[in-house]
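A protein chain is absent from this complex, but the other protein chains hold their places.
Up next, chain A:
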Amino acid sequence: MLTKRIIPCLDIKDGRTVKGVNFVDLRDAGDPVELAEIYSRSGADELVFLDISATEEKRKTLAELVRKVAAKVNIPFTVGGGISSVEDVDILLQNGADKVAINSSAVKNPQLINELSAKFGRQCIVVAIDAKQVNGKWLVHLVGGKVPTEIDLFEWAKEVEERGAGEILFTSMDNDGTKAGFANEALQKLSNELTIPIIASGGAGNIQHFCDAFTKGKADAALAASVFHFKEIEIKDLKEEMRKERIEVRL
């Protein structure tokens, strides 16, 4: 059986980890490569690096980081943040990234999904969708959730699947940062309506939340940042609990 995946997410700015990490065994808490190695050893199934820097040097710095991570880490990783062209993706994959995540650029130019999928294969194209409920409707938001659109989450998800996305990374902005659990109803609806894997994001606060995302939300993978960075949840403990709940997991 295919296992459910646990994915720590690292926010990167100018080649360094930001938003704080609290690892006593780290020499340098800002070094994404060192953090990636620790996560890979502690049982993470995959990693996501989200680049939030906006400098002109960004592309070069990110490519260098990807190369360093690929040299050290023997599990798959995805890179996202400001990717908007075939050329951007080509550079990241050539340096050793396994997948890329696109978000706002896909909404602005949906044809980009088709182009990337045709050139690199759908398996390495993750479309990230940020959404929140407005008057009972799940609406897609852009630029890290700051800019609302009129686009319906479920319609957009269906469209990106048809255009060639290999996976969907769904972040519920209503849940993100609350530590009150994932958006399981929306997750389940996505999972039932789509035939590509769904990664749940936003709301992880305890181990039960992850279990619920898989059992109630029918997610294929769950992503979180701070609960792992601040060691509120150890991946090993999480996976042992998942196994007790009869969720397929790599231990």
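Before moving on, here are some points about what is shown:
As a working rule, a contact is a pair of C-beta atoms (placed from the backbone, for glycine too) under 8 Å apart; a residue touches a chain by one contact, two chains touch by 3 or more; residues count from 1.
Quick note on the criterion: contacts and distances are computed from a predicted model.
For the omitted chain of this complex, the UniProt record lists the protein as "Imidazole glycerol phosphate synthase subunit HisH", which is one of "ABC transporter ATP-binding protein", "Cbb3-type cytochrome oxidase assembly protein CcoS", "Imidazole glycerol phosphate synthase subunit HisH" or "Xanthine dehydrogenase family protein subunit M". Within the set A:Leu62, A:Ala200 or A:Ala221, the residue that contacts the chain not displayed is A:Ala221. One of A:Thr17, A:Thr61 or A:Asn95 touches the chain omitted from the figure, and that residue is A:Asn95. Not every partner is drawn; the one left out touches chain A at residues 1-5, 40, 45, 67, 70-72, 74-76, 93-98, 118, 120-124, 166-167, 195-197, 220-221, 250.
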